[in-house]
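Below are the structure tokens for one structure; questions will follow.
Only one protein chain is missing; all other protein chains are in place.
Just so it is clear, A, B, C, D, E, F and G label the chains in written order, and each chain counts residues from 1 on its own.
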Amino acid sequence: RTMTTDSSSSSSSPMKDAFTKYTQYLNTLNEKRERVVKASRDITSNSKKVIFQVHRISKHNREEVLGKAEKDLKAVTDQYVSQLVKELHGTDFWKLRRAYSPGVQEYIEAATFCSFCKSGNLLTLDEINATLLSLSDPSLEPLQINVLDYLLGLADLTGELMRLAIGRISEGELEFAEKICRFVRDIYRELTLLVPHMDDSYDMKTKMDTMLQSVMKIENACFSVHVRGSEYIPLLGSSDPSSFLSGVPDIEL
Amino acid sequence: RTMTTDSSSSSSSPMKDAFTKYTQYLNTLNEKRERVVKASRDITSNSKKVIFQVHRISKHNREEVLGKAEKDLKAVTDQYVSQLVKELHGTDFWKLRRAYSPGVQEYIEAATFCSFCKSGNLLTLDEINATLLSLSDPSLEPLQINVLDYLLGLADLTGELMRLAIGRISEGELEFAEKICRFVRDIYRELTLLVPHMDDSYDMKTKMDTMLQSVMKIENACFSVHVRGSEYIPLLGSSDPSSFLSGVPDIEL
Amino acid sequence: PSLEKQFEDFRVQLEDSGSLRERIRAVVMEIESTTRLIHANLLLVHQSRPTPELLEKAKAQVGVLKEQYNRLAVVLSECPGQYYRYHGDWRSETQTVVSLIAFMHWLETGTLLMHSEAEEMLGLNNSEFNLDIEDYLVGICFMSNELPRYVVNQVTAGDYDCPRKVLKFLTDLHAAFRMLNLRNDFLRKKFDGMKYDLKRVEEVHYDVKIRGLAATGDAIGEQGIKGQS
Amino acid sequence: PSLEKQFEDFRVQLEDSGSLRERIRAVVMEIESTTRLIHANLLLVHQSRPTPELLEKAKAQVGVLKEQYNRLAVVLSECPGQYYRYHGDWRSETQTVVSLIAFMHWLETGTLLMHSEAEEMLGLNNSEFNLDIEDYLVGICFMSNELPRYVVNQVTAGDYDCPRKVLKFLTDLHAAFRMLNLRNDFLRKKFDGMKYDLKRVEEVHYDVKIRGLAATGDAIGEQGIKGQS
Amino acid sequence: PSLEKQFEDFRVQLEDSGSLRERIRAVVMEIESTTRLIHANLLLVHQSRPTPELLEKAKAQVGVLKEQYNRLAVVLSECPGQYYRYHGDWRSETQTVVSLIAFMHWLETGTLLMHSEAEEMLGLNNSEFNLDIEDYLVGICFMSNELPRYVVNQVTAGDYDCPRKVLKFLTDLHAAFRMLNLRNDFLRKKFDGMKYDLKRVEEVHYDVKIRGLAATGDAIGEQGIKGQS
Amino acid sequence: PSLEKQFEDFRVQLEDSGSLRERIRAVVMEIESTTRLIHANLLLVHQSRPTPELLEKAKAQVGVLKEQYNRLAVVLSECPGQYYRYHGDWRSETQTVVSLIAFMHWLETGTLLMHSEAEEMLGLNNSEFNLDIEDYLVGICFMSNELPRYVVNQVTAGDYDCPRKVLKFLTDLHAAFRMLNLRNDFLRKKFDGMKYDLKRVEEVHYDVKIRGLAATGDAIGEQGIKGQS
Amino acid sequence: PSLEKQFEDFRVQLEDSGSLRERIRAVVMEIESTTRLIHANLLLVHQSRPTPELLEKAKAQVGVLKEQYNRLAVVLSECPGQYYRYHGDWRSETQTVVSLIAFMHWLETGTLLMHSEAEEMLGLNNSEFNLDIEDYLVGICFMSNELPRYVVNQVTAGDYDCPRKVLKFLTDLHAAFRMLNLRNDFLRKKFDGMKYDLKRVEEVHYDVKIRGLAATGDAIGEQGIKGQS
Partner (left out) sequence: PSLEKQFEDFRVQLEDSGSLRERIRAVVMEIESTTRLIHANLLLVHQSRPTPELLEKAKAQVGVLKEQYNRLAVVLSECPGQYYRYHGDWRSETQTVVSLIAFMHWLETGTLLMHSEAEEMLGLNNSEFNLDIEDYLVGICFMSNELPRYVVNQVTAGDYDCPRKVLKFLTDLHAAFRMLNLRNDFLRKKFDGMKYDLKRVEEVHYDVKIRGLAATGDAIGEQGIKGQS
């Protein structure tokens, strides 16, 4: 016994050498994971701010609001996503995915949200990944967001779009709301076909339920605007029942 | 409508001014919370390392191992706990408790674990808080760990003590194991009387169950050493059955 | 010995804290009871009872609330710096209180009750015990939830100008809330609900407008919604 | 169009990934099957069957494993950098594999199978597909779990020197593991279990020693435990 | 012997209690079955079938219920003082029963079925087995939950005066409930739901009113809602 | 020998059963895949795409389903009398299949797809492998869940007569279900949900009716909902 | 008026019931507090403190319990026939009480505390407020859970005859329980756990016996376990 404990405390042995290596490996890995988690939290909270910025949109301040949102988003990319890019290389992309996935999802949510409000289209994964290329040291394999995180972020996007649609309807931007409705329906339908193929579809399945709720909330809102508007088509003589609210002269307050 | 949106986008109003203040308040609070969470994570992972260091103890390297553990713990205090001290003032202690509590609990666990192995006694909350005083700016109200976090940390300590006891028994340090057993029983018994008075005793109740399991694991280990030893008291002629293993001459390997 | 001594100290501290909590609970139950009276009173606006009278009665009760919050502050003053330790014990009741006094204030003046005004009404402005901003904001959301119902019942009772006023107020309020950066928490959820209130009021306003029922005059000052009508 | 195009691309990618997974699953099922054969074989050491023979048979199967891991590596080579995407699909089987070959190695040499040796045995040393260190460590813990049972049965069968050897080995192994800083995860839990193995072997050793059954000689080299006895 | 004697006694008592429970269960299943018939019958009011006819049929079933409750009372009379021991076994079914007979009563008279009237209808007025007040109140809440649907369907069928009547009834009922100082329990939760019924009825009333569909006359006595129409 | 012989027999039987299950699983996965395509296709009715076209495409897929069920029946025919042993393996997918083909049938004819019609569509009518009644009924409940959303979107697209038709269909369906004395199981729970569908459709119908948007004519035969429009 | 009168009556009754519940709660909290002291005291038997002293202290606390149950009985006497209405409010605490006094009784006499003895100790024998049989039985199961730990610690402290005595006691108790035909409820679940206690005590007994540590004499009367040692 004496010898044994000695051997592990002072003298060297192959086992001890090997375990010294394992120890270093685990320490390095855990420390990197911690740094990645922190970077992910930063990305999350700052992406959320971008999302709130976009929600400040209204008929009259579109350019201004979206301009600021894009600037903020760029700052998230340059300051915080670049942290991830610095940390992650090679096998880390998948090994540490759970550590950074929440942040990346929120970032996807913010980027696609901005982009939809600006262009009315879906910002694609390739486009996002292209912007990340510039952050990387060209000699290293660049960080590329994977399809799964992109799709999970997209699922959350629909929740934000629902909130946006409800708000837009109150301000009479029915056409914008209807555009959102079509867009969200399309995403929902496309995802219906994709979800079963996803690596670990459990999270996504709950998100799909929430997404269907969001779609229906928008549909119900469009419905109530529509029936309310239809009631007076003859009265107003409007030829376009779908944009009845915008047909009503602006309310003077 | 037009005027309304204008008023919120360009011109000033009492409501807008007030909400600007609320916004600043929430931003400041959330950012501070994020920093506290990060500091807490650092404290957690470094305290865990201290705990592992203590587990490296054996009959022959006590001083060396505990010396290093204490040095490491001091580093945690100076480098990471001091971060908390910097962030937290006045009402923050309770307002942000959920953000830093996990780290503080782990720190308590590490500090009391070290201290028990060194002195065989419980490091008290007052003693811990005394060491924190030096970290504070004397002009400000100093960070003091609250009773609840201390007790929650203590509950986890018993798990580490159980692991230590099982290991010590294998190396024949039965007396140390019995000391641990008595100590853990005392803590369990004292906490039995305290738990119902704790602010939010739900967490603590599950911890109490785990603690009882730990106590029983130690007791069972002591039992099996004892009956095994008792079988040969006549054979060995030992007068002290409780330390039978130490009575056996060291095994030469 | 040291071990037992420390735990004995803890027991005393925790029991003190427990009895403090009991005292808080007692005051909070009184607050809740007063709140219920105010609420019952204010509910009558949905039945188109004369508002000034209702407000009169409700204001008397706010005095009671003030006294109760004062007592709460006294209790809390025994444990300086621990406001947020016990915060959960009066949080939800205070949010309701804010919603009620903000509704009263709006009925009377047509404007939003500010945080500092709310503190003043409850006597929380010059003590360490103040009104948490998030509680204030949640309370305002609760108030917003009452407005669609109010508008519907006012129109039913023949007040066709009400939707316009409420719509303006709620639009401004919603715009102000949008300045905040919220976490995924209770307040965010409540704020999301405000969008539906706005939408519903918009609908009623549309109903009234489209039928030519809305008043054409435009002269509302910043006086009360009902106080002067 | 762009939307549909992108999703169509995704579908193709995900289906590719799905079929890759199917191919991994097929190989892993073969690995699991080989593992079961080795395990069934090694279980006989508890019934004191002659060890060299058993090891002979088991080693033949390790050759099969090597070939299977080779095929797994080929499959994985199609998606460079995605080792950890699919890691969960062979993780648990590989831990069992490590525990078995480490047990065999110990039976033969009395020493711990090193990570690099394990990689070599499975042919994982010169490809991108290597043996994850945590899987290796978990596998070693699993092996440790087998030792108390082995010792008990060896003593029953009359080999009174076995406990001493195992105790020395396990003591060293435990000391080495204590160098690691673990998180609260699966590996930590498994490592905690090793303490009980050590304790149990200690007890058996004590039983044997106290009855004067232990061999007095001390000459064990680093050769196998059973191979040369 | 004493130990065995005691457990023998326990066995007898537990079996007695068990068989009593079985007998209660049998009657309760019959009650549930009758309840389902009444419910299916009353559902037709949503399809604007002539109410008097429906009520006729339903009343016949109430007679059956009365007989069933009578049998339940007989069973319970065997264990005086233990009403509340078994209360949970018929509680939920009785709440449904109350909701149905209260709805019938309201359809016929436009008024609330009183607790004593409910007891009388079920033959519970002169036995030890009575109608628990909380069960009665929960039943009334359940009835309230049916009213919005009823109002919507009545208006669809062209009865534009219905919302006004229901609104008056529900406003009064809600005010009466507010007098109770409810604990945070099941009843409180059900009552909290009543405000959504009220709100929904207000909205239907609004829809009718703003479109000028509401009857201008105001002379409704306290007769039945449909019984006399 | 006898022991080993017995377990050898068991091994064979368990492996046969296992491989049967594998083959079932393979077919069921194909069925699920086809189902998903049909579902994604039918989702377009909410976007007011021309229904006949959608139905055309969907029907083509039903042909695929039929062939897949045929293969499933062939597999099952190998183990007569064990339909219910493996029932759980295709149960949930079949319920979805029923909901989809019943929805298609209703879109086309405005009537309920009968059990025998469903069996015929899936080619299950003349084999031992038939369509379990409870699976059929659960599928019908699932279809009912789709209707409120459909009605809402139809009205938005300008079809104001849709709510009336759906309401009539759902009222009849609900009444038919009520005749069944369901146990407290999955089917019962699904059926309980149907009343919310009914209520929601009533409300949509109300919204349309009160605004005078509903068609005044009343002559709808039992032809399809969209097939002939 | 009648409506209001009825709800006024209800308010009074609900408040009476509420304040009764408050008073029960107050006493039950005291009982729980006493229970905790007894429990903490009895925990010391695991540390081999002299039992008679511990029992002395614990008994003094039982006197306190008796007085508290007396007060509970007085409160309950105000609402005759409603024992089971409020039963849930003290049920769980009483089960703990039974487990503690039964453990004390066993430590002193080595026999099971009878139901009537338990009632007597708590002063429940001559009032309408008695000890529910199921609560008694659950309490006995809880006591059984303590025994394995007790036996382990007693043996460690050198009392090698303890396992035999406990085993005999627990075997008899288990057999007695088996006579009861328990429903699938809480008590049944607790009883099912007793077999693990029995098994563990058997193993401790085995450990002692196989090492020849058990006393060879066999004459234990039915006196206390520790009282006379």
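The working rule: a contact is a pair of C-beta atoms (placed from the backbone, for glycine too) under 8 Å apart; a residue touches a chain by one contact, two chains touch by 3 or more.
Being a predicted model, the structure only gives us computed values, none of them experimental.
Along chain G, the points of touch with the absent chain fall at residues 171, 175, 178, 199, 202-203, 205-206, 209-211. The omitted chain makes contact with chain F at the following residues, 2-4, 6-8, 10-11, 13-15, 18, 80-85, 87, 112, 114-115, 128, 133-134, 137, 172-173, 176-177, 179-183. Contact between chain D and the unshown chain involves residues 36, 40, 43, 46-47, 149, 152-153, 155-156, 204, 207-208, 211, 213.
Just so we're on the same page, only the chains that are shown with their structure count from here on.
Multi-chain contact residues, meaning those touching two or more other chains, do not occur anywhere in chain E.
Residues of chain A found to touch two or more other chains are 1, 4-5, 30, 58, 171-172, 193, 224, 228, 231, 251, 253.
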